[in-house]
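For reference, the structure discussed in these notes is given below.
For this view, one protein chain was removed and the others were kept in their places.
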Amino acid sequence: MNHPAQCITRRSFMQVAGGLAVAASPLGASFVTAQSARLRVGLMLPYTGTFAALGNAITNAFKLYVAEQGGRLAGRELEYVVLDDESDPAKAVDNASRLVDRDKVDVLVGTVHSGVQMGMVKVARESGVLSIIPNAGAGAATGPMCAPNIFRTSFTNWQTIHALGKVMMEKGHKTAAWISWKYAAGEEMFGGFKEGYEKAGGKIVKELWLPFPNVEFQALLTEIAAARPSATACFFAGGGAVKFVKDYDAAGLKAKIPLFGNGFLTDGTLQAQGASAQGVYTTLHYADSLEVPKDKAFRLNYAKTYKQQPDVYAVQGYDAAQLLDIGLKAVKGDIKATKAMVAAMEGVTIDSPRGKWKMSKAHNPIQDSYLRQVVGEQNKYVGVAWKGLEDPARGCKMA
Amino acid sequence: MDPVIFLIQVLNGVQYGLLLFLVASGLTLIFGIMGIINLAHGSFYMIGAYLAFSLTRQIGDFWLALAAGVVIAMLLGIALEWLVMRFLYERDHLYQVLLTYGLILVFEELRSLVWGDDVHGVQVPPALDFSIPLTDTLSYQVYRLAMSAICLAIAFGMYWLIQRTRLGMMIRAGSVNRDMAQSLGINIGLLYRLVFALGFALAALAGMLAAPISSVYPGMGNQVLIISFVVVVIGGIGSVKGALIAALAIGLADTFGKVLLPQIAGMVTYLLMAAVLLWRPRGIFGRA
Partner (left out) sequence: MDRQPRSLKFVLLAALAALAAFPLIGDKFYLQLVTKILIMAMFAMSLDLLVGYTGLVSLGHALPFGLGAYALMLLTPESQAAGFWMSLGASLAVAGIASLLIGFLVLRTSGIYFIMVTLAFGQMAYYYVHDSRYLGGSDGKYIYLRPVLEIFGWQPFDLENHAHFYYFALALTVFVYATLRVLLASPFGRVIGGIKENEHRMRVLGFATFRYKLVCFVLAGMLAGLAGWLAAAHDGLVNPEMLSWHQSGQLLMMVILGGMGTPSGPLLGAAALKLLELGFQGWTKHWQLLLGLFIVLSVLFIPRGLAQIFDWRRRG
């Protein structure tokens, strides 16, 4: 009844299945953990999809810092376990658990997308693994969900745009329109902007939202034109930021109703935006042409190693490695001494390419918010929009 | 709403709709005439945009780059059809869905390998790079008007091709009854290859035309894909006329939805599709 041909097929299927099982097996991973003294760093970042460039920048800069220390942090060699989170929140818990439970990483570094970050924060809180966030700005991670083992070297959404209101008022824009995507980050940005702008005396005359990640702006640009505010404040990033700035200019609005936003509007997008972005003011905790010696050295080194200019994401990744180094040095490389590490990492001052910044009680950077203006293909530093801006960390029990 | 603003919003909706039509036209062609559900259609759009980026850089002139891009796209379409797609004609739709889903992954990664992951822009051709003032605060980009004109021209071109030429007749015959057409002496294999290449090129052309006002970035095909399917389904599969009307309807619904009903703006397109399908289960001009 059994054809030899079919038997072979089933056997070869089993072979393939077995092979796949081995490929996915923990055997390799656990051998390495048992026998090496290397520190396992889990990098959970987007390496495919819209945010791939950010994941790459963060990874590059992290490794750059380590290389600058001679390949070791506190005398320990590092071993990277790299995982592509695809910016997919549905897989976030599975992915983070994989790094913590299967690959047994000593420290979890990631990620970019806030929805994914929620999953990572959950796993971090439950497992107690040291976690460093190199980008995602969701307020919750250093707010209601803050924890001793979770640190952030980037920003909160609120923090990147809070100073913008003051800047706009100083430039005489007493009324403004707001436009952004309707999703968690967009709403947090609006909260930060509105608080700062209204406190400085400004009035938001038009609030416009479009579904995420829709990039057909024409209808709402027409609405802005009809509302005639003094200026427009917005939040967009990536491909959407490129299109928005170009569309805003092409609709003739840029000349009549100046455009403002936080730095994500013009970071990594200037080559694509071209002339449309020229002269736009933004606030962010980083800028090109900063007169900070550490930055000059960093930019030189990064460009030499990776043949491209670093951006704010790279700086955040670089600082993540710095933070880890400081913690490790304080416990002489013993990552298991979590409490002592955390104590050392709290209240630390990081000598970052963005300038010196202090770690807040909620484990978020207290940093200067710079005012930048687009000149050529750079976000040129114009001045400090807000010195030592600290996210209020509402809901964090540690703050 | 101010009447002038209203008219401008209508213009916005129509312009968006015409671009949607261009993207969806390739899909309705491939689906309606060859019966293949092609999920990789968004990837063709993306390939077009990236081609526009590279070719404009190399050649310098946007229109020349466009022409070159269309030729390359047709060649790619022929290659893809010959390598993979021709094995799908006899298969159940669902296997087409699965295979083309796999193709999406492949194309995304190839794109990453060839062009990297950064966001790029394409310059608007200098001749069209200015705006006409419509009100004291708002201007309209001439390039968008030109793009809309091109989309309309292509719509008429397609209609004329399919309804009024010999080739179109063969295409229509092949879609109704493949075997019969073949037994009448039409080289169905070659015909299908051509139609597929045309569909690929139309999607790529849409990507190329949209590139100067959009941006070129990873994953840009995803949104376009689902909207294209909505257009095709509302209009009726295989109907170019239907695709045009559906695209315009969606363009207007999306535009006015954002302005008048921002809370449900995300759902508006899908509400429209559900409503149309419940009224006319085969789409507006769908064949029974």
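Each chain carries a letter (A and B) given by its place in the written order, and its residues are counted from 1.
One rule holds for everything that comes next: a residue touches a chain if its C-beta (ideal position, glycine included) is under 8 Å from a C-beta of that chain, and two chains touch if they have at least 3 such contacts.
Because the structure is a prediction, the values reported are computed rather than measured.
Contact with the omitted chain, checked across A:118, A:250, A:265 or A:374, is made by A:118. Only one residue from B:11, B:188 or B:230 touches the chain missing from this view: B:230. Across A:109, A:124 or A:138, the residue that sits in touch with the chain not pictured is A:138.
One of B:5, B:59 or B:98 touches the chain omitted from the figure, and that residue is B:98.
One chain of the complex is left out; on chain A, the residues touching it are 3, 6, 9-10, 13, 20-21, 23-24, 26, 47-48, 82-84, 88-90, 92-94, 97-98, 101-102, 114-115, 118-119, 122, 138, 140, 182-185, 187, 211-212. Interface residues of chain B facing the missing partner chain: 31, 37, 84, 87, 91, 93-95, 97-99, 101-110, 112-113, 226, 229-230, 233, 237, 263-264, 266-267, 270-271, 273-274, 277-278, 281-283, 286.
The criterion applied here is as follows: only the chains that are shown with their structure count from here on.
We define each chain's centre as the mean of its Cα atoms; on that basis chain A and chain B are separated by 34 Å. Against chain A, the residues of chain B that register as touching in their complex are 2, 5, 8-9, 12-13, 15-16, 108-109, 112, 116-121, 123, 131, 133, 135-141, 143-144, 213-220, 223, 254-256, 258-259, 262, 265-266.
By the touch criterion stated above, chain A contacts chain B in their complex at residues 48-50, 52-53, 56, 182, 208-216, 218-223, 225-226, 228, 238-239, 242-243, 246-247, 250-253, 256-257, 268-269, 271-274.
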